[in-house]
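This structure is in structure tokens; I'll ask about it shortly.
For this depiction, one protein chain was excluded, whereas all remaining protein chains were kept in their positions.
Just so it is clear, A and B label the chains in written order, and each chain counts residues from 1 on its own.
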Amino acid sequence: MKPETPTSARDADKSNRRGFLGVAAVGLAGILLAPGIRLIEVAQAAPSTGADPKVRWGMLIDSTKCRSGCTDCVTACNAEHGLPQNPKPTDAQWIRKIEIREIRTGRTQSLPVMCQHCAEPPCVDVCPTGASFKRADGIVLVDKHICIGCRYCMLACPYKARSFIHEPVTDQKPDAPRGKGTVESCTMCVHKVDRGEQPACVQACAAAGHNAIIFGNLNDPQSEIAQRVRNIQTSQLRADLKLDPSVRYHGI
Amino acid sequence: MRTRADIRNFWLLASLAAAITAVGLGAAYYMAVHGHIVTGMNNEVVWGLPHVFAIFMIVAASGVLNVASVGTVFGQPVYKKRAPLAGLLSIALLTGGLMVLMLDLGRPDRVLIAATHFNFTSVFAWNVFLYSGMVAIVVVYLWTIFERGMDRYTKPVGLAVLVWRFVLTTGTGFIFAFLVARQAYQSALLAPLFIVLSLGWGQAVFLITQSAIFAWNGRVLDDAIRHRMARLLGIFIVAALYLVAVYYLTNLYYAKQVSFVRFILLDGGIYPLLFWGGYVLIGSVLPLLLLFHPKLSCARTTFAASALVVAGAFAFLYVFIVGGQAFPLEIFPGHVVSSSFGDGAIAAYVPRLPELLLGVGGLGAALLLTVVGLRAFNFMPQDDSVSAKS
Partner (left out) sequence: MRSLRKLSRAAQLWLLLVGAALLTGAALLLTADVQGATAGVPMPVIEPARGGQCVKDPDYMRRNHMHVLEHQAELAVHGGVRDPRLSLKTCIQCHASQVSRSVAATKTDFCISCHTFAAVQTSCFECHAHRPANASAFPPLVHPTTGTTAHLTRQVLALDAQTPSAAPRP
């Protein structure tokens, strides 16, 4: 499925400007939809330009800054998307902390693992309807309008990143639609990224002072993340599979 | 001439099959309304009992056509007479298997989307065409057999059926072979393995059905024919055992695969039990004994051997599908891992009633189609040396 250009929507709107709110701006300026959101702002807001193929969003996780038992990123993600805070085996987990111990040396490490947003995602290859797809800016998503819930992508993912929704969902967050019978995974907080913000896990980790996760445009040589991965040693999980994930780790 | 008992028995059997199918459909509805939480599946074992049933039926549907191929393409007259029955069984099994697959989807109401949105890098998308095309091509094949004057086309259409089912079964193997990250799958060998499995399972299903039909009609199958078909089943069992052995032995050679092979063959609990006891012993060794031992081989033991092969098939698929998912993904080689999401742990899967009923419902649908098809058309193999009920 190729994303269509936004021009058709704008052209259609232009011809209807007359009856549109934009014309009668002054009087409606006072109409408040919700605290801080006035109708006039919605009326005059322009559509965003969409995912930029020149951008590649990525994350760098410094696992040396991850403390075993700390789950700030997980809690933030669950709160942001309305996921259960104490999940059972059938509940969705978009990000989880994994405790690893090297068998030969005994060295332990703690790190968060989520959808790795691969450049060559196996989940996208195996999805029969094309619901699992990679956006132009590298974020891998599930289009739940066309997901039929076959779970093939869950088998294909090397990182066990995907979850299936086993029961009816209520009280969804408006920014994170999710429902029974579809598959989901970390969206890199695409609703926040499109607003120019950072993913919830990144924000929470920074707010708590750990600064273990940074987020940015891997294709921009001037971005913090691009400079960091150029200077320090980083690796990708299961790099042998050559999937080229957007999430990189330091310290493992 | 059909007796009253015949007619009554038909209706009894058809009603039974319809009832089983209805229960399966009811279970599917229950699963769709409440979600998969009512099954034993979770985020680690995402394909459970319904897939075991469905993949058996689909693989057997392809394999049962081998009876037709041996007749039509390779010219064996005994098999040629059995081609129509094989065609009917193939359509029935394929329909049953697809019914279970589609109803096990998380959103079965969206199955139409699978028919309108295609991602052709996915084997599943190809399967939409392969499976529906299989039904169509078998219908055409049956038509060339039954229709007056069309039998000069039977051989080319039969060849097309052969090629199509090889592609289809290879596709079924590819479903798993393309899963690069799973230690249980990620192997090109799975494609030929599924082809060989299909031959054995299809032959077994055919023999079971043939025995049942002959008994129903009070006829006795000629012993030479039975012996020939039994021997072929034995060959297929051996071939399948060979490929399974190659698969696990090669895996043992890779150091990184050893822990997985140990899990399946040695210390995985239910999985080694089902593999050795179910597939190898009950599903392969015992049937071979019954089929080839000169003193044991007879009509009854051939039927028993076929039934055991089918039981072994279910055991194999359970180990293959569920066991393959129960073994944890290796994200950090050389490390012991643990998390809140089941990393590093063997996943638990306990099948529950709705998924069992759905799977059995698929078998019921196949039975219903077979029974109705047999009553409606002349699928009965007419052998030259037919003897009356003894």
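Methods note: a contact is a pair of C-beta atoms (placed from the backbone, for glycine too) under 8 Å apart; a residue touches a chain by one contact, two chains touch by 3 or more.
Not measured: the values here are computed from a predicted model.
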item: Shown chains that the omitted chain touches within the full complex; value: A
item: Contacting the left-out chain in the complete assembly, out of A:Pro47, A:Gly69 or A:Gly106; value: A:Pro47
item: Touching the absent chain when the full complex is considered, from A:Gln93, A:Thr129, A:Ser163 or A:Thr182; value: A:Thr182
item: Touching residue (missing chain; options A:Val169, A:Ala208 or A:Leu241); value: A:Val169
item: Option touching the unshown chain, where A:Glu102, A:Asp125 or A:Asp143 are the choices; value: A:Asp143
item: Contact set of subunit A toward the excluded chain (per top definition); value: 1-4, 6, 9, 13, 16, 19-21, 24, 27-28, 31-35, 37, 39, 42-43, 45, 47-51, 133, 135-137, 141, 143-145, 168-169, 171-175, 177-180, 182, 190, 194
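Note that only the chains that are shown with their structure count from here on.
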item: Distance between the centres, which are taken as Cα means, of subunit B and subunit A, whole angstrom; value: 40
item: Residues on subunit B engaged by subunit A in the complex (per definition of touch); value: 32, 34-37, 41-44, 46-47, 105-108, 110-111, 113-114, 117-119, 121-125, 127-128, 175, 178-182, 325, 329, 331-332, 334-343, 348
item: Subunit A to subunit B touching residues, read off their complex; value: 1, 74, 87, 89-90, 92-93, 96-104, 113, 122, 124-131, 146-152, 154-160, 162-168, 180-183, 237-238, 241, 252
